[in-house]
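Note that one protein chain of the assembly has been removed; the remaining protein chains are unaltered in position.
Labels for the chains are A, B and C, by order of writing; each one numbers its residues from 1.
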Amino acid sequence: MDNTVIVIGGGISGLTAAGMLAQQGLDVTLLEKENETGGHLARWDRLFPDRKKASEVLDFAMEGLNKVKIVTGVAITGISRQDHEFTVSTNLRDSGYGMQDAGYQSPVPSPQSPVPSTQSPVPSPQSQYTASALLVATGFDLFEARKKEEYGYGIYNNVITSADLEEQFKSGRKVLTSEGKTPGRIGFIHCVGSRDEKVGNLYCSKICCVTGVKQAIELKEMFPESEVFNFYMDLRMFDRHFEELYYEAQQKWGVSFIRGRLSECSENPDGSIILKTEDTLTGKPLKMTVDLLVLLSGFVPSGGTRGISKMLGLQEGTDGFINSADQHSQNNLSGIEGVFLAGAIKGPISVSESVADARAAAAQIACYLSSFKVTND
Amino acid sequence: MKPEGKRQIWDEYQKDIADDNYFYVRSCVRQNFFPGAEKTFLRYMKQLGRNVFENPSHTTCSGIGYHSDIVPFETAMTMVARQFALMTEAGYENFVTSCITSFGLYTEILETWEHFPKVEEQTRVHLRNATGREFLKPKNLAHASDVTFKLRKEIADAGRYRLVNQDTGEPIRVVEHIGCHYSRMFPNKGVGGAEYPYVLVGMIEEWGGEVIDYPERRHCCGFGFRQYLVKANRGYSVSASKKKFDSMKPYKPELILTNCPGCPMFLDRWQYAISEMEGTTYGENGQGIPVMTYEELAGLILGYDPWDLGLQVHQVPVEPLLEKMGIPYDPEKKFLDIDGNFIGKPKSPSFLKFY
Amino acid sequence: MIDFGYTLTRDRQLDYDRGDFRYLKLVKSLEPSMDLCIGCGSCTATCSAAGFTNFNIRRLHTVIRRGDPESIKAELKKCMFCGKCQLVCPRGVNLRNLILAMNRAIEILG
Partner (left out) sequence: MIKFNLFVLPFSLGLIYIVTSIVMHYYRWIKALPAVDKVKLSAGIRTPSKVLASLKEIFLEGLIHRKLWKRNPLLGYMHMSFAFGWFLLIVMGNLESRVYHGAYINAPYYPIFLKFFIHDRLVLFFEIFTVPAFFRFIMDFLLLFVLSGLVLAWIKRKQSKWFGMKQTTMHNFFDRVALSCLWLIFPMRLLAESYTAGYFHGGGGFLTQNLGNLLVMITPGPAELIAYFFWWTYSLVLGLFFIMMPYSRYMHIPSELLLIVFRHCGIQPRKWGSSFSDLEVRSCSRCGVCIDACQLNFAAGINTIQAVYLIRSQREQYIPENIAQTCMLCGRCQEACPVGIKIDSLRLIKRREIGSGQVSDFSYLTNPHPGFADVVYFAGCMSQLTPSIPIAMEGIFKEAGINYLFIDRNGSICCGRPLMLAGKDKQANELIEFNKTLIRQTRAKLLVTSCPICYKVFREEYNLPIRIQHHSQYLLELVKDGKIALQSQHRRVVYHDPCDLGRGGNIYQAPRELLGKISDLEPVEKDRTNALCCGGSLALMGTSMRTKDEVTLDALESLLAGDPDILVTACPLCKKTFSKLSKTEVRDIAELVYDAIPSRKTRIAGTVKDPEVVIS
């Protein structure tokens, strides 16, 4: 065993882990399918609960990556293993492919990524990389909101996703309706693609609740006169300061919260959207017209996660995310020697959790490569 | 509205529809509601050179009883099995139903059998014990509107009229209403899925009309079986229809197109009832919004005589639409039967314009 | 008009676009903490009146928020004003004053 590690996936988890590993003197190669690293975070404007700029978090992760060999724009075509050595074969990807794969339909052209990949060597069409340890950090895709047909994403002009909204925030432009008007009433729909047997996802995506609250506040800041409604099933403010953010949304910003899942929506002649839901707290069906509807898309295992999982034979849970060797004590071990997991590959996770998880994974890999046993077997 | 978004969904919900040799089963109620509709289907199928077989001993599928909670599922399955046996005996494989509820029930039963083969076995035993018959499952199950959808181009090509206002050249504005049991339960069994079904939209577009979407498009017509069948609940039924009318009215529709036995019935009759109950009408100048089945519309496109299609039994007069489309009709013959005998003229409604 | 033996039923659906928000505006100005409700229902659970009847304070002010004040007018009269509700609210909604404010709104706006 030598001290070589391949990190698959250049999102916040992969970047953080790669940095940690390199700083410990390991020889790290990072493979990323997109042409830029940064993953979802690179497209996000601000993070909950403190509204920190996503780019700052990413910049922080990028520090100390100068010793990491970063290869972008490559598709992994195969992974083989001989004794303790993994060989990862790659192929150059069509640059346009990645965006579609992520199910990411951007209404605005994606702004220039903040992370220039100057370090990237130009990969030959087909390459091979070898290492003693693999860290799979292939993350998640956002649920393809179009699959909830009744919500009209991709059909009604004024239905957008939380990711679309975040891109608009990032662009610094005012968020307007498709008719170019200031939205007077805005609806947020929670749990789109989450906790929904009808799309095959029983799990909770966990971070959409607080994202909805954060984005509601941001829209109220932008349009103090607007009415903002969050349609939720439960509000799961699971982490520190989240509940306070919810409180702030109610008290300071007057964001309204209606407990009820959207059943369907339709379009008015003027392009506004009619929502049908039950206000479960009054026990009555409710109809409301909104000028802009934001769908809080949940997490699904990314295309990369699914592909790598097949190649390596990772343990997939019923939800499609990868099961670790033990959720409590060995959450970065895949169950396959030398293969480690980090980040949203194991299910919905916030940025701060991803960073912590990636560091934990890096520590475990370092232990593994120095033959220090961290498992029980 | 992003049309490409809808198209993408329509592309995803494609459905195999047999091209010829259909075993046709009728609706138990339609012939009372709109007696010309099924006859028209058979007529244009013949005109288009398709073979449609009917066995006079076929029965109700029992869906109406099933959805009214008076026929158990086992009974319904056995009756459906008998229909399949009739088809098998006649040597057909493509099963076409006239009724949406039947279509839903057949689909539901076939799906049940697929997931629970034991239930299918048991049904075979039941059928055997009751009738001594055996059956094969249809290779292709379609609703008659699916078939018409498939043949929409042929109909348009053979047609003499189009859904176009002859005076203005503008397309006729049509709202479509899909029976709830068509694809709500099994979205992939319907053309275009459950949320934006394409089956009627395809016909309207092909025949020159303009489809308009409106907020309560998905809302039930109000039939709801129990809601109508129990008189005490009928106010609920009419209120459901009213909700749809109120929602579509601002879009000024000129025609409501349907593919279910109950929907045209209630969307048609309740317009009259509402006008008598509170004086509201939904078309221009005190007219109603004409309601048609896809068969009736196909018949009009193909140039069949409106009175042969049974349009005289509609509560909302269709004459304004005929005039817009430039279809000639003889008002004198409206209330004459096949033999030319006067069948009686209904009393004029108080508010709804009548011809 | 013909009596068919059945009548049009009133839509139970809350039509937010046609809601009556005059009450909400007034009540909110009198008791801004109403915004903080998270619908937990502890107020109703502890309510003295709710022990005897279907009075539901949580629902009443939610209904005002939805612009449907009509349905609460008769209900609100059942409150005994004991004030237990405000002692249990986890969000510090000043419920007793909220009820008072709703009463005032009904008094002023009819």
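Definition applied: a contact is a pair of C-beta atoms (placed from the backbone, for glycine too) under 8 Å apart; a residue touches a chain by one contact, two chains touch by 3 or more.
Note that the structure is predicted; figures quoted are calculated from it, not measured.
Q: Out of all the chains shown, which come into contact with the hidden one?
A: Contacts of the omitted chain with visible chains: C.
Q: Spell out, residue by residue, where the missing chain touches chain C.
A: Touch with the absent chain occurs at residues 30-33, 46, 48-49, 51-53, 55, 74, 77-84, 86-88, 92-94, 96-97, 100, 103-104, 106-107.
The definition used in the following text is that only the chains that are shown with their structure count from here on.
Q: Based on mean C-alpha positions, I'd like to know which chain lies farthest from chain C.
A: Chain centre farthest from chain C's centre: B.
Q: In angstrom, rounded to a whole number, how far apart do the mean CA points of chain A and chain C lie?
A: Going by mean C-alpha positions, chain A sits 40 Å from chain C.
Q: Taking the touch rule as given, give the residues of chain A at its contact with chain B in the complex, in rising order.
A: It comes out as residues 146, 149-150, 152-157, 264, 266-269, 274.
Q: Give every residue of chain C touching chain B within the complex, in rising order.
A: 1-2, 4-9, 11
Q: Touching residues of chain B toward chain C in the complex: what are they?
A: 231-236, 238-239, 242-243, 273-274, 276-279, 350
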